[in-house]
Structures are given as structure tokens and as C-alpha cells.
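After this line comes chain A, so read on.
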Amino acid sequence: MIDVLSALLVLAGVGFYLTGSIGLLRLPDLYSRLHALTKADNLGLGLLVAGLALHSQELLTVLKLLLIWLAVLAASAASAHLIARHARRQETTS
Partner candidate 1 sequence: MTELLIGLVATPLTGALVTMLLPRFATSVAIAAGVLTTVAAGTLLYGVGTRGALGYDIGGWTAGLGIALRADGLSALLLMMNALVMLAASVYASAYFSKTAERARFWPLWLLLWTALNALLLSGDLFNLYVTLELLGLSAVALASLGNKTAAVQAALRYLLVGLLGSMLFLAGVSLIYAGYGTLDMASLAHVAQAGPIVWPALALMTVGLLLKTALFPLHFWLPPAHASAPAPVSAVLSALVVKASFYLVLRLWLDVFAEAVTPAAASLLGVLGAGAVLWGSWRALRAERLKLLAAYSTVAQLGYLFLFFPLLQALPPGSARDLAVGGLIILALTHGFAKAGLFLAIGIIQQRSGHDTIRELDGTAQRLPATTFAIALGGVALIGLPPSGTFLGKWHLLVAAFTTGQWWWVVVAVIGSLLAAAYIFRVLGHAFGHRAYPNQPVAIAREEWPALLLGVTAAVLMGLAGAPLWRLLEGGA
Partner candidate 2 sequence: MLTAQWLYGMSGCLIAALGLRTALLHACLLHRLIGINLTGAGVFMVLIAVAYRGAGMPPDPVPHALVLTGIVVAVSATALALALARRLTAEQIND
Partner candidate 3 sequence: MSDTSLLVLDGLLVISLVTLAWTALAGSDARRSVILFMAFGLVLAAAWVRLLAPDVALAEAAIGAGLAGALLLAAVREQSRQPLPARIVSKRSHNKPGVNIALQWAVSVLCAVLAGTLAWALAHALNSAPQNALPRAVSANLEASGVSNPVTAVLLNFRAYDTLLELAVLLTAVLGIFALGPARPGYQSAGPVFDGLARWLVPVLILTAGYLLWVGAHAPGGAFQAGATLAAASVVLRLAGRHQIGLPQGPALRVVMAAGVGMFVLVGLGLLVAGRPFLGYPPPWAGGLILMIESAATLAIAATLVLAFLGGQPRPLAVRVARGRIAATPIPTGKPVSPEGIRSTEPHAAEACHRIQETQKRC
């Protein structure tokens, strides 16, 4: 049961990764593409980590996975914000 759930979560994570990449390719402008990036980080990696945590079931491994996910989330939020702000400033100044 847990195995199935874990597998489903992992696959869903992969699905969101792919959605993110497709969004990156299809979306028309920089800001919209940034949405694709944060979504892949948040949901893609999040679901992946959830699935792997269920699969591994060792407390320390789970915690380390969470730590990595948190790091990616923070980095992703910060860099998306920085890039958007950077682009926005260039727009307004040039």
C-alpha cells in the first residue's frame, strides 16, 4: 500500500517536473517562465521527496531529504524573485 502511494507520489513529481519544462518552453515571456521554474521546484521536487520519504522510512534520511527540499525551495523563491526584479528594473529603466 505504502509502496503504491510512494510510487504514485514519485510519478506525480516527475509529471510536474515535465510540466515545468514544457511550461518553460511554451510560455511566452520571462515572467511566465519563472512560474514554471518555481512550480517544478515546489511541486515536482516536493512530491518526489514525499514519495522517497515514504519509500525510505528512515527518519534521518527523511529529514535530510526535507532539508534538501527546503534549501531548493528557498533558493528557488529567492532566485525567481531576483530574476524577476532584475528584468523588471531593466524594463523600467531602458
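The rule is short, and it goes like this: a contact is a pair of C-beta atoms (placed from the backbone, for glycine too) under 8 Å apart; a residue touches a chain by one contact, two chains touch by 3 or more; residues count from 1.
How were these picked? Simply put, all candidates are chains of the complex that A comes from, given by their letters.
As the structure is a computational prediction, the values presented were derived from the model and not from experiment.
> Of the numbered candidates 1, 2 or 3, which one touches chain A within this complex?
Selected candidate, touching chain A: 3.
> Where on chain A does candidate 3 make contact in their complex?
71, 74-75, 77-78, 81-82, 85, 90, 93-94
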